Every structure is written in C-alpha cells, then in structure tokens.
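Missing here: one protein chain of the complex. Every other protein chain is in place.
Chain naming follows the written order as A and B, and within any one chain the residues start at number 1.
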Amino acid sequence: MISFLIRRLLYSIPVALLVIIVCFLLVRLAPGSPFSSERALDPATQQMLESKYGLSGSLPQQCARYIGSVVRGDLGDSLKFRGRTVLEIISQSLPRSLLLGSIAFLIAIGLGVPLGSWAAARNGKTEDRWLNGFALLTLSIPTFVLAPVAVLSLSFAIPIFPPAGWGTPIQLVLPSICLALPFVGVCARLTRSGLLETIGADFIRTGRAKGVSEKTLILLHALRPAVLPLVAYAGPLAASILTGSLVIEEVFAIPGIGQFFVSGVMNRDVFLVSGVVLIYCILLLFFNLIADWLTAILDPRIRLQS
Amino acid sequence: MTICRGIPGLTGLLLATSLLTSCQPRPRADLVICNGAEPQTLDPALVSGQLEGRICSALYEGLTRRDSRGKSVPAAAEKWEISPDGKIYTFHLRPDLRWSNGEPVTSQDYRYSWLRALQPKTASPYAEILFGIHNAEAFHQGKQPADSVGLETPDNQTLRVRLNHPLPYFPSLTSFTTYLPVHQTTVERYGDRWTQPNSWVGNGPYRLLDWKINDRVSLEKNPRYHSPERAQLHRIDALAVTRASTAFNLYSTGQADLLLDKGLVPSLMLPQLRGRPDFHPGPLLATYFYRFNVTRPPFQDVRVRRAFALAIDKESIVDKITRGNEPIAQALTPRGIADYNPPEGLPSDPATAQGLLKLAGFPEGKGFPRISLLYNKSELNEQIAVEIQAQWKQVLGVEVELRNQEWATYLRSLDELDFDIARSSWVGDYDDPNTFLDCFVTGRGNNRTGWSDATYDSLLERALAEPNAARRLKLLAEAETILVTQAFPIIPLYHFVGCLMFDPKKWNGLYPNLLDEHPFSEIGRVKK
Partner (left out) sequence: MKIRFILITLALIVLASVLGPWVSPYSLSEVSSARLLPPSQSHWLGTDLHGRDLLTRLLYGGRISLLVGLVGATVSLLVGVTYGLVSGYLGGRTDNAMMRFVDVLYALPRIILVIVLITLFDLKLKQLLDGTFFSSLASHARLLLLFVGLGLVEWLTLARIVRAQVLSIKERPFVMSARLIGQTTPTILFRQILPQVLPIVLTYLTLSLPAVILEESFLSFLGLGVQAPLASWGTLLADGAALLNPIQSPWWCVLFPALLLALTLLILNFLGDQLRQPQK
C-alpha cells in the first residue's frame, strides 16, 4: 500500500512538472503580449515589464527560470492582476470552486447512481428508455445555454433563486445544479450499464440460486463491482468539476478558479494559467489515485498494479 | 465498510469548512455597484482603465478632482496661480490633508508620486499624460535625472510645476488617475503588493476595506479625510461582473443598486429601458471607429478610403444594432467639449462612393483585392461588423472578409499593422479635443494606421504652443477637418452613450456627463 503510494507520487511529480512546462510554452508561443492594451505601450516599457517578470531572454531560458521558481514554491505573479501573486489568487478562488464543485459532485453522484440503478432495474421498459433519453439530453445542451435559461426560468419567470452572486447558501443552488446536470446523465448511464453487466454475472446468479433477496443482491453485492466504471470516470470528473466552469462563473458571478483557465489564456497571463493548470493536474492525479484505490477495494480481483 | 461510513463524515467536514471560509459574513453595504470587470490594479500609476479609475477617485485625492457633473474643482489644492506665460503653475495645498494612517499629506508626496509614474521602472501605461511637464518625457526615457523634471516643492504645502507649453487644461488634468498621490513609505516597504487591504494607505474620501479577486472591492468611509462629511455613504461595494446580462440580473433583483459601466446594459434591452425612470442615458467622450491600414494597398489610395467611408449608413447601425440613441459620428471628437466645434464631416453618400471606387480602378467592386475587417470578439463588434460588411457589399460590390480575433492577438495585429480595416474605440482622458487628435500624429503609438501628414502634425504642434484658447481650438478644428474630410485614415462611426441605471427615488448625486465621472463621494441617499 505504502509502496503503491510512493510509486504514484514519484510518477506524479514529473508528470505535473511536464504539464506546466507544456502549458508555459504554449501560452508564451501564442501571439500577443500580456502587457498590451487598447492604448499602445512603448517598446521600452514593454521590455522593462518583461524583464521584471522574468519573461525576457529566449523561451527555454524563461521556462527554466519559471520552473526553478516553482520548485522553490514560488508560483509567480499574475501579469494581469498587478500586485497579486498566483498563489494568493488561487488561495482566494479555489475554496469557492471547491465548495461549489463538491456540491455539484454530490448532486451528480447522488442523483446519477439512484437514477441509473432504477433504470437498470426497469431494463428495457419505457422508464429505462426515458431515462436514457434524458441522460443524453443533458449531455447535448451546452452550459452557456443551460445557465442563462435556468436563470430566466428560476430567477425571473418563477422567482425562487437569486440570479447571481456569491455569499449566501441559496446562491449556491442554481449554479451547482447547472454545473452538475451534464454529469448526472453520464453517471446514471455508467451506473446502469455497470449494473446490467454485473447482474448477469455468475456470482449474482449463484446468489439468487442460494435464495438471497433481490434487494440485498443488488445493493450489497452487485453495486460494488458495478460502480467500477463510474469510479474510474469519477476521478477526472471530480478534478474538472472542482475547478469549475467559465460559463457558470460568468453567468452567476462566482469568484471561482474556472474562469482563469480561459481568461488567463486570453490575457496571456502565463504564470496564472500555469498555476491553475498545476492545481487541476494535482487534483486530477489525486482523484485518479483515490479512484484506483477504491477500485482495488471494490473489486478484489484487481490488485493495485505494480 | 468503515471507509464508507467515514466518507460522508469527511465530506461533511470538508463542506462545512469550505462554507465557512468562503461565504461572506459581512452585512450588505450601503451601496452596491456593478462596476465592471475585476480591477487589474488599484495603484494609480498603473491604472489604464475607467473602472479602476472610478475606484481610485474614491481612494485617493489629486490636486483637483471631478465633481458629479464632470467639472474640475479644487480638491487637495485649494488654490493655484498661473504665471503670465502660462507655463508655471503654483499649487497651494490644503493644510488639513491626511493619509488614512494619520500622517500629513505634503507637496513632496505629489512630487514623489508623479516622478514615480514617470520612472521607467514603474512601467506606467499612462506616463505620457505627464509629458506636459518640463523634462518629464526625457526623464521617462532615462535621458535626464529626476531632479531636472519641472517639479519643485518650496515648502510642504506648495507644489510648483513648470510646463513645456501653456496648457489651459492642466489643472483639470491633475484630477486624472495617474496624477493621484501614493504614500511613499508604504510603496517602498511593500513593493508591488502595497495595494493589498492590510497594507494600503490612501488620502481619499474612502479607504480600502477589503478586496477579493473577482468578487468585490469593499470601500469604507475614511475618517481621516479632510472633509469626512462629504462622503455620505459609509460602505460601498464595487462588484466585479463581466457579463452585461449578469449585471442587469443583479440590478433587477435588487442585489445591486447601481450599474455604472456602459457595457453592463445589454444593448438589446435599450429600447425597452428608455422610458423607465431608472434609466439615465448621457453622451460620453468616446468614439467607436474603424481604422484603415494606409501602408498597404488598397487603402493606400485615399479615394478608396473615402469610398468606403461614404458607403456606410451609420444611422442603421445606431438604430438597429446599438439602439442607445447614440449620436452618429461625423468627426472623431464628440460634441460637448466646451467652446469646441468639431468639423461637420461628410454624410453618407453611396453615389459618390461608387464613383470614387470607379476612379480608383474598381468599378462596382470588380477586381478589388481580398481584404478583411478585423475586430476583437464581442457581440456588439460582431453585430456591427456584419452590418457594415453587408453595406459595403451592397453599395460598393466589395466582399470584405470578417476576421475576429481574441483580445491579445487583436492588439498585436493592430500594433504590427497586420490588418486592412480594424475596429477601434477611443475614450477621451480629459475634456479637450487634443486627447483624441494627438493619437494620429506621425509615429504615435496610438496611431496604428501608418498615416502621417505633415500639415496635421504641425497644426497640432502649433496648437500646443498657442496661449490663446480660442485660436488654439481653431487650430485643432483645422487639424480634425483634415482627418475626417480629406485624409480618412479612420471612419468615425458613432459616439458612445453611457447609461446609468439607478432608482432616482433612492439615490442622488449621479448625473450622466461627458467624462462619465461619478465620484463615489458624491452619491447619497435621497432623504425621505
């Protein structure tokens, strides 16, 4: 167990470093400067700013400089939000995204698994088909349509929720639902197909022959291996839900971290982008680890790979 | 199985902690404003945007300030004298000026702050607004030492400024954000991070209480301000909102009291909003225009430029797309600047346009090279571009490709003159036509068209040195006439109209004005 963890850690560190190197290079290669504005900046000032932030010299030099500071724990300063360090921005924005994302994750799993199980139990019947359709529908509507429509219907047409803002629990409801909805469908489908596969398996038939009740069979015995595909999916899902979404944050005015993935690239704010990508990478590696560990627990046939 | 039981518990703990750390415990501020996007900085030397400027006018006080109607009034300086040649200003500061930490504000603070904005190391985007001061430009370029700059502080309450030319609008210029003072010790001790709430020091009617990124800037009345009774509201929150629809939603549901930025009202709704009592439109000192790249064909030919300019029906843009009753722009400078009459410009004239294009060698658009219209992606820019593209096709028979780029790439294309026609806008920094016309002097960074005209340049230079106000404005008008009726390096389309949204039964002290100045210290509640 410990050796597994250590091996994973040793593997994760170079991957994380590589990811931010690639990220850094990509953003620096894109045309445009982080310091430009509608008002022209004279070249001397531009050069001054570049050397101040360690962005002068050749690209490999800049990259090496950046990685050197990251390794020492310094994630750099934001180029767009002057006077703020990347670490500060992340430490302010990440908890909010984590909160919203956790709620959305719980909704996705909490609604997806029961719905999927229910559909599996009613396999082939109309309810199953409707659920499948609904699941695919939630996958087919882009968030930038879903969110404004949700606001118009549940904040204005039927004024239940506030349309935007951050600070009170009720302001969390609409954004977390919009964030979770596309994934409810996927979770439901994965649970359903996993259950259907498992229900046909030998050990279930044996259990049925032995006289174990259907309910016990499904909940206690079938569900565990059945959720394996869901668990595998939940790793990356957690990472991306917890880092939020640009659309949700813009529509609901949520000060989260998701918008920086896009706005950071648009502003060529290379340290900020690399910083948030690093966070995403860490979350991804962490949740993949948890998912692999859960997989090993849930299915004794799979041993933690060496 | 213990893990399964442990997980809900752990999740609960995680959620509870997140909830506690991220939700706002503070009660609602007296006034909640949708100010626009997240401020990039609150250091006045580094500010280049209006939304940051608004907050800075509350946090710091310059020698002069703008009142709620955009008029320049004395602020930190209670009076000043001008030398007979108009080049030396002697400002006398109020004796009761204090920083928010209790220390007195002196003229050395202003000198330090202005020099800091000029210092190459600071990399201020607006350093050039100080170039009217003697040797300021040379100091900024590193050619002269700081002591040579025309700023003297004979005593703690006096600041003597020597200018290169007589600038009649100089006192009002000192209200501009770049001229605002900063606290030297704080800046030197904390470096870039001095604007963070726990280290911030300022001398304005409000102080910085809290500043959470992408959330809000919280301001609180500054008890050490020399006239604390002026700031009527105790706490003001400026929200960071990027989308117009989100801002409007916040306002409609009462979560925000005031929409300040013109970009925060969706243009589609403007016709319906017009009659409402909480809708307050007003013209702005800003113009939306298209630039030509005159360094390469086909727009090297002035006839082609003129043809394209005359072929546009600006009325339909303003009627159907922007819908804000914007005045169409025949000149670059909006009307309303005191004593200045912008030239008439040329009205839309499809027949002449077609004739000109024929003369240039492209009858009915045949043989016209492939050109593109560059704009940065935004709903409005695209909508306008689509309209004009259709107009050019219809009137001139020319197919213009639309080319949208995201912001950083678009700016680079502008700088490198990598476009044929590009969308642009310009907001005036002070109420004088020079703020618009200066852009198009040969070689200016903001020119971005490659256009150069010796007569235009010399007119502007003469205007700079002209002490008589009326003659000066006449010279500027002559220059602008060249710009918009002869040379056409640009096509002005319309002048922006700002709109404030607030309930006049609840709030006063807010008036639409040309400079879009709405000092927070002048906003107050209507007494019942």
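Operating definition for what follows: contacts are C-beta pairs under 8 Å (C-beta built on N, C-alpha and C of every residue); 3 or more make two chains touch, one makes a residue touch a chain.
Given the structure is predicted, the values throughout are model-derived calculations rather than measurements.
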| item | value |
| --- | --- |
| Option from A:27, A:48, A:104 or A:291 whose C-beta touches the chain left out | A:27 |
| Chain not shown: contacting residue from A:204, A:231 or A:284 | A:284 |
| Among B:209, B:302, B:402 or B:464, the residue in touch with the chain that has been omitted | B:402 |
| Sole contact to the chain not displayed, among A:67, A:173 or A:262 | A:262 |
| Residue of B:110, B:139, B:248 or B:494 in touch with the missing chain, whole complex considered | B:248 |
| Contact set of subunit B toward the excluded chain (per top definition) | 245, 248-249, 252, 266, 268-269, 272-273, 320-321, 370, 377-379, 382-383, 385-387, 389-390, 401-406, 408-409, 413, 418 |
| Missing-chain contacts mapped onto subunit A | 15-16, 18-19, 22-23, 26-27, 29-32, 129, 132-133, 136-137, 139-145, 148-149, 152, 156, 197, 247, 261-262, 265-266, 273, 277, 280-281, 284-285 |
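Heads up, the rule we're going with is that only the chains that are shown with their structure count from here on.
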| item | value |
| --- | --- |
| Rounded Å distance between subunit A and subunit B, as computed from the means of their C-alpha atoms | 37 |
| Subunit A residues within the subunit B interface of the complex | 30-42, 44-45, 48-49, 52, 77, 80-85, 89, 92-93, 95-96, 98-99, 102-103, 106, 148, 151, 155-156, 159, 162-169, 249-253, 255-256, 259, 266-268, 297 |
| Residues of subunit B that touch subunit A when the two form their complex | 3, 11, 14-15, 18-19, 21-24, 38, 40-41, 43, 46, 48, 120-121, 123-127, 141-142, 192-196, 212-215, 239-243, 245-246, 249-250, 252-253, 255, 406-412, 415, 424-425, 444-446, 448 |
